Every structure is written in C-alpha cells, then in structure tokens.
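My structure is below; once you've seen it, I'll send some questions.
Removed from the display is one protein chain of the complex; every other protein chain stays in position.
The letters A, B and C name the chains in turn, as written, and every chain counts its residues from 1.
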C-alpha cells in the first residue's frame, strides 16, 4: 500500500500495513526500488558489454557506424527498407544529390 | 505534389506539376527542405544563445544545474510541484534518506 | 554575483550587489532566467513551425521520413556519405541482405 499521488489520505491505500512510516508501506517501497536498481545495474552491464563488442569490431577493422546501421536494418522488414531506399533515391536524383 | 510513400504511382499525387523529375515536384520538395533547414539553423543559433547565457550565469557565480532546475520548476503548476515534493519528503523519510 | 556551487560563502561572488536576498543577486538571477525562458519559447515556436512544414510535406504527398533523411544527408560531406554507403553495400552483400 503506497501513497495516493495528489491528495494525502491518512491510510494511504486500500488497507493499513503493519510497518508503515508516514503511511508508507516502507518495505514494499524498498523492495520495488531495490528490484528496479538491480535490473538497472544488469542493463548497465549489458550496455557496457555491447560497447565492448563494438570496440572489438573496430579493432577488427569494421566501421562501427556502418555495423550499427546494419543492425538497425536487420530489425526492419526488407520490403519496407527497399521502398524507403527507392524513394530516397528518387528524391536525391530529383534534387541532384 | 510529392511521391506516395509505399506504392510508386506514376503521377505521384493529385495532379502532375510541370517541373517534375521522376514524378517528383522538385521545386516543392526543395522549398520544403530549404525552409526546414533555415528554421533548423535559427533553432541551432537559439540553442547556442541559451548556452551563452548559462556560461554567463556560471561566470557570475550561479550554479547552472540549479538554475536549470528553477527554469523547469517555473514551467509547472506550483500546487503540482508542492504535492510532488511533499510525497518525495514522505518517501525519503520512510526510507531513512 | 551568484552563489558558489558547493561551498556556501557569505558574499556569494566577487562583490556584494545592492539587492541581494540570502546573498543572491536576485535581479541578475531573474534576468538570466527570463532571458533563457524567452529564447526557449522562441525555440519551441521554431520547432512547431518545423513540424508544420512536415505536416505540409505529408499532405503534399511527400514521405516525411525520407525528407528528414535528405535533410540529414545535406548536412554531411558528399564524399563521406558515399564512402559510408559503399561500405554499407559491401557489408549487406557479404551478409546476404
């Protein structure tokens, strides 16, 4: 049981929990926060791992910017990519680019 | 008259304009692009001006991070800010922060 | 004269200005804030204007996503774009994309 956003009611929710401080179910709040923090830490580690792979790619001579483009492209439907690239070519040609 | 997004129809729009290249109303496209580019340049200049003011603020001894917080707060309804800060104080106290 | 970030010194800056509150050169702070707010308003208006142009482009039948790509490309050196696109084609072909 947490705290109602705007208007501050004494019981702060559907029923009073035993260990409340200022009407806050402290342990529930703490558990929510700590679980988010753990997952954020894991996510941060994954981001670092991804970064390491790009460092590896660069040292292997690959162009990281282009590798990222490939990864973005692989997330999309080929037909959609093709239609977009066709249109881009038409616009570029029309503009003399 | 532009180009239909996905499926490529010869007339590309409600009626053929005179100066089309590959069915593209080139001048219309160019005008759209150039107008966006001009506005983006103006916006970039404004961002630089804002940056200069913060440099000035810093050299005058103000804490830029706090000044930014003040500016964010001034954009919000005081009652909303107050309710949020009350709740934050309750949660922090409950968590022993 | 503003307030020193971390350590709170009584005179808050190089010299005491007349109208200070809690050691803060209030009018200087207010002027800084109001100038930033005015420029942010102008910037917001420009962003809205840019948005309007894209709405216009869409209603004219242009593909807004592709128009944005064109605008990004026009900001770059043609030779750099070409080298990147050559590499992208090589990688895509190598991967059978």
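Going forward, a residue touches a chain if its C-beta (ideal position, glycine included) is under 8 Å from a C-beta of that chain, and two chains touch if they have at least 3 such contacts.
Keep in mind it's a predicted model, so treat the numbers as computed, not measured.
Trainee: So which of the visible chains would the left-out chain be touching?
Mentor: A, B, C
Trainee: Write the list of chain C residues that the hidden chain touches.
Mentor: Considering the whole complex, chain C reaches the absent chain at 3, 5-6, 8, 20-24, 26, 29-30, 33, 83, 86-87, 90-91, 93-95.
Trainee: Please give every residue of chain B in contact with the chain that is not shown.
Mentor: 63, 65-67, 69-70, 73-74, 78, 84, 87-88, 91-92, 95, 97
Trainee: Name every residue on chain A in touch with the hidden partner chain.
Mentor: Those residues of chain A that touch the unshown chain are 1-5, 12-14, 25, 28-29, 32-33, 35-37, 39-40, 42-43, 46-47, 49-50, 53-54, 56-57, 60-63, 67, 70-71, 74.
To be clear about the criterion, only the chains that are shown with their structure count from here on.
Trainee: Cα centroid separation between chain A and chain C, in whole Å?
Mentor: 22
Trainee: If I count partner chains per residue in chain A, which residues reach a count of at least 2?
Mentor: Chain A, residues with two or more chain partners: 87, 91, 95.
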